[in-house]
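Here you go, one structure.
Excluded from the complex is one protein chain; the other protein chains are retained at their positions.
Presenting chain A:
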Amino acid sequence: MSKKDYKALGLTEEQVLDIYRTMLLARKIDERMWLLNRAGKIPFVISCQGQEAAQVGAAFALNREKDYVAPYYRDMGVVLAFGMTTTDLMLSGFAKAEDPNSGGRQMPGHFGQKKNRILTGSSPVTTQLPHAVGVALAAKMKHDPIVSFVTLGEGSSNQGDFHEGLNFAGVHKLPVITMVENNKYAISVPLEKQIASKTVAERAQSYGMPGVTVDGNDPLAVYDAVKQAHERALKGEGPTLIEAVSYRLTAHSSDDDDRLYRGSDEVEEAKKKDAIITFAKYLKDVGVLTDEVEKEMNEVIQQEVNDATDYAENAAYAKPEEALKFVYEE
């Protein structure tokens, strides 16, 4: 339940509803992907579930017309907020030729869409961080008033690219916001075996930038933190590290069985804090969301996901020889 007042953050009723709708859409697409996977229709899913609040809250604090994002594989909420469509995501799930991320070349979750300023991502974790720093450097050189935003998991904050990238951004005071989505696990390895410091945020100290830890289950708390970081960045005050703490509600991916390393009680406990439920409750408490609006929203989303699934399932694969294209400029 949010401790923030959306009005005090400068958000309108429409905007908070839009945040909720985007979170819900991400959840529903994700749930459909799992069904399709279990039905043998798509080979792989990697989930956003439990992290939608952080993703969408953050994205709404950015300038979605101008800013650049370098999302990681769970960031369905970020890419939806930045203009990727349900159909685009389903095309990627089914690896079809029209998939705007990669034309069916990459696994789902490997986002990229130039027209929406979503940088192309890969599988080796954290490589996107220096890229986001490079975008910020380029924007600074060209005096473009934009911010670049990059995300990763907490386990991935152990990679050299995290430390090299943040230090570079700190030294050159670049307009880049790094958000670590701390979901307490890196596949099976829990937080305390990943990170020696108490928080991920305090790693920022070494890199000359503020580091803040926020409740990743509260989209408004994340919105607030990212908004402040955004203002600092635009004022030339440099980068910020944000740690959004939540929980991974699904297994790591469709190839993982999380019962091997964590108890179901822990997962059940986390589900009580699921932002899809708690944020809906908040919105109802403050009189923004009604049961009726919620029902209608669910129906519209359901229809959208159905249509996108049908479209993507029936769409064409790339021709085999397409595999030869675009190694170099053609």
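In this section, a contact is a pair of C-beta atoms (placed from the backbone, for glycine too) under 8 Å apart; a residue touches a chain by one contact, two chains touch by 3 or more; residues count from 1.
Everything that follows uses one rule, which is that contacts and distances are computed from a predicted model.
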item	value
Omitted chain (choose from "Alpha-ketoacid dehydrogenase subunit beta", "Putative ABC transport system ATP-binding protein", "ABC transporter permease" or "Cytochrome bd-I ubiquinol oxidase subunit 2 apoprotein") - UniProt protein name	"Alpha-ketoacid dehydrogenase subunit beta"
Omitted-chain contact residue, chosen from A:Lys3, A:Lys114, A:Lys272 or A:Lys319	A:Lys114
Full-complex contact with the absent chain, from A:Gln15, A:Asn63, A:Thr85 or A:Asn167	A:Asn167
Interface with the undisplayed chain - residues on chain A	68, 70, 99-103, 105-106, 110, 112-114, 119-120, 122-124, 127, 129-139, 141, 148, 160-161, 164-165, 167-168, 171-172, 325-330
